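A quick write-up on the structure given underneath.
For this view, one protein chain was removed and the others were kept in their places.
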Amino acid sequence: MRDFRRSLFLAVLGIFLGAITLLFSFEKAVAQEKVLKIGQLGVMSGPAASWGLVNKYCIQAAAEMFNEEGGVEIDGEKYKIEFVSIDDKMDPKLAVSGMERLVYQEKIKYIIGPNVDTTAASVVPVIEAAGAINIAYAFSKALYSPPHSNSILGMIASYQAGPVIYKYLKENKGVKSISFIARNDSDPLNQRDEGVEAAKKLGLNIISSTDTYEPGTTDFFPVMSKVVKGNPDLIVLSGVAPADAPLLIKAARELGYKGLLSTETAQDIKILNEVAGKYAEGFISVGGASTPEIQSDYMKKFVERYKKVAGEWNDEAGTKVYALQMIIYTLQKAGKAALTDVEAFKKAIPEVKVRNPFLKEERILKYVGTAYFGQPRQIGVPMIVNEVRNGKFETLFIGSVED
Amino acid sequence: MAATRKVESERVEEKVREGGKGKPGILSSVLPFSLSSVLLFFLGLIYLIIFPLLYRDSRYVLGVVINASMLSVISLGVWLTFTIGRTNISQGAFALIGGYTTAILSVRYGVSFWLCLPLSGLMAALIGALIGWPILRLRGVYFAMITLSLTEATRLAFLNGGDFTRGGTGIVDIPRPGALSIAGITLIPAFKGSDPLPFYYLAASLLVLTLISLRRLTQSRIGWVFRSLRQNEELASSIGINVAKYRVMAYAICCFIGGLGGSFFAAFQQNIYPATYTVTDSIYFMLYCFLGGLDYLFGPVVGAFLLIISFELLHSIQTYQTMIYAIIMITFMLWLPNGILSLRFKK
Partner (left out) sequence: MSQMIINGMVLGMIYALIALGLTLIFSIMNVVNFAHGQMYMLGGFVVYYLYGVYQLNYFLALIAAALALAVIGIIFEKFFFRRVIRLAKREENTMLLAMGTALLLENLALFSFGEKQRGVPPVVTGVYEIGGGYLPAGRALVFFVALFLVIGLLLFVQYTRPGRAMRALAQDKEATYLQGVDINQISALGFAIGAALAGLAGGLLITIFAINAGSGTAVSTKAFTMIMIGGAGVVSGAILGGFVLGFCEAIGYETLPGSTTYLIIFIALILFLIVRPQGIMGRPQG
C-alpha cells in the first residue's frame, strides 16, 4: 500500500512538473502561410456568458468567411485569420493573466474584449505595456480618454444612445416624465447616471431613478411595483441584460403599466418573444445592423454563417460584428507595419472612412468618439433604434453618435 | 466509544500541556527530517532566486506565478480556520475589505502602499474579530452558510457605500507602490511602470513569510490548542482553554492574511470593484486547501499552484475548463478526500 501511494504520488508529481515545463517552454510552431492573429478575451461562462460568447462566435464566423476567400489582403499579401479565445469569467485576475497570455505568449497585437468595466480597466496596464490594441465593450469613459490610447470602444455607449432616444421620444411621442431602473452593478449604474443627466438636459420630469435590482434576480414584480406606481410616460431599463429585459417588461405590463419602455443596450428578439410575448410590443432598444430590412447581402451571408457557428442568431451579434471588420480596414489602411506596431495602427485610425458593408443603404463607417473621449476611440457603429412590432424588431430610426 | 474518547481526551490534554515542546512540528512530523529540509531549501531557492532570474522577461509566466503565490497566501488564512474546525467561505469579504482599505487610503489620502499593506491587514483583522466573536459560535454547515452570506453582505455594503467607496464605479488608478525609505535610506525602490518583477518579489516574500509564521504558529502551544478545538471544543473548554478567545484569534489571523492579499491585488491590478471578490472566490480559496490537503500547511500552496497553472495549461481545451474543474473536485472527493499531499505523507 505504501509503495503504491508513493508511486502514485511520484506519478502525480511527475505529470505536474511535466505540465509546468510544457507551459513555460510553450512556443508555437511558425506557420507556413501568413497569418493575422486576433485575440478574444471575455466572459464566456456564468450568467453573463452570452456577452463574450457572441464576440467569439462573431470572430469565428467572420474569420471562416475571410479564410474561404483566401484571407484578407494587407499591402498586397493575403493573410489567413487565426484567433485565440480566452474566458475571463468576469474575474479581473483572470482577465489580466488571460491578456498577458494573449499579448506575450501568443504575441497578439489586436484583441477583442473584454466585456465589462472591471475586466476592461484591469487589462489597460497590460495592453499599454505590451503595445497592443483592444476593442472593449465597457462604457467607462476613462478607458478611452487620454492618457490612455490603446482601447477602442466597440459599440455605442448607452450615454450616447440615451439622449438620442429620449429626444426622439419627446418630440415624436410626447414623453414628458421618465423613470429609471437599473441592475445593481457597475455598468448599469453608470449608464443610469448618464441617462438621468441626459434627461435633465432635455427638461424631462424625472419621477424615480434610485430603483435597482440584484444581479441574478428572477422576480421583478416587487421592484417594478414601485416604479410603475409613479406612472411615468417612459421607463428606461438602464444597461439591462438581454436576459432580464423581457422579465422587466412583463412585470411592468402585468402591473398595469401603459406607457413606453426603452433601453439603450442591444436586445435579443427571440428571448423577448419567448418570455414577454405580446407584452414586448412597442419596446424600444438599440440594435446593430441586424434588422432584416436594412441588412446588406453581405450581412445576410454573415447571419447564415453565424447560425452555423453558434446554432442560432443572436441580435447582440449585429453590433459585435463590427470589431473584426474595423481592425482589418484599419490594418489595410495602415499597411504591413501595423501588424507588429500599433502606433502605425493608431495613426491610421482618423483616416479610415469606408462604406458600411453591413447596411443596405449607403453610410460611412469610421471611428468616432472625439466629443466624448477627446480622441477617436470608438467604432462608429450606426445607432439603429428598434421597436418591437408583431414580434419583430423594426427600425424606428437610424441615428449616429455625435462626433 | 467512551474508551476512545477518553484516550483522545488524554492525548489532547497532554499535547496542550506540553505546549508542543520537544514534539516535531507539523511538517517534520510528516516528512523524514533531512529530506524535508533539503527539499524545502531547494524549492525556496528556486522559487525566490532562480525562477525570477530565468523568467525575468516573460511577464505572462511571472504574472501566473504572482497570482498563484498571492492566492496561496489568501488561502493559507482559510487553511488556518480549517485547523480550528470551521469551514470558512468569508475570505473573499476580507480580501475585499483589505483591497478597499488600500484603495481608499492611497487614492484619497495619498498614504504610501507600504503603510497601506499592514493597515489593510489590521483593518480586516479588526472587522474579522468583531464579526467573528459572535458567529464563531456556529459550527459546521451553519458556519459555512453564514460566512457565505457575509461575503455577499460585504460586496453589497461596498456597492452601497456611496461616495466613500464610489459604489459600483469602483476605485480605479490606484498608484503602484512607491519607494520605501527609512531615515533617508531607500530600502525598496519605487515600482516602475509595468515591470512585474518587483511584484513577483513582493508576492514571493509574502508567501514565504506567511508560511514561516504559520509554521511557527502551528508548532507552538497555540497550534495545538487550535487543533484541539477542531477535535472537541467542549473537551478543550473543560481543561481550561478559553475557547472563544482562541477561535477569534484564529479567525482574526485568517482575516489579516486575507486583507494583505486584497491589498496586494489592489495595488497590482490598480483597481478594485465590489465584484472583485465574490462567493466564487471564497469557494475557490477553500478548494485550494482541500486539493492540497487540509492536514498539511503546504496544502493550500500545492492546491493553488496546481489549479492555477493547470488552468493556464488547459487553455487549449478552453471550452471545457470549468467542467474539468468540476470533475477534478468530484474525483478528489471520491478517491482522494485528504488531498494530494496525503498520497505521499500519510498521517
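Remarks
Going by the order they are written in, the chains are A and B; count residues from 1 in each one.
Basically, a contact is a pair of C-beta atoms (placed from the backbone, for glycine too) under 8 Å apart; a residue touches a chain by one contact, two chains touch by 3 or more.
Please read these numbers as outputs of a predicted model, since none were measured by experiment.
Considering the full assembly, B:Leu150 is the residue among B:Met70, B:Ile84, B:Ile97 or B:Leu150 that touches the omitted chain.
Residue in contact with the omitted chain (choice from A:Asn184, A:Ser238 or A:Gln325): A:Asn184.
Think of the hidden chain as still there; on subunit B it touches residues 82, 87, 131, 134-135, 137-142, 144-146, 148-150, 152-153, 156-157, 159-160, 279, 283, 286-287, 290, 294, 319-320, 322-323, 325-330, 332-334, 337-338. Contact between subunit A and the absent chain runs through residues 44-50, 53, 181, 184, 210-219, 221-223, 225-226, 242-243, 246-247, 250, 254-256, 268, 270-271, 274-277, 311-312, 314.
In the analysis below, only the chains that are shown with their structure count from here on.
Within the complex formed with subunit B, the residues of subunit A that make contact are 2, 5-6, 8-9, 12, 16, 19-20, 22-24, 45, 85-87, 89-93, 96-97, 100-101, 103-105, 117-118, 121-122, 125-126, 128-130, 140, 142, 184-190. The touching residues of subunit B, when paired with subunit A in their complex, are 55, 58-61, 63-64, 67, 71, 159, 167-170, 172-173, 193-194, 265, 269-271, 273-276, 280-281, 306, 309-310, 312-313, 315, 318, 321-322, 340, 343-344, 346.
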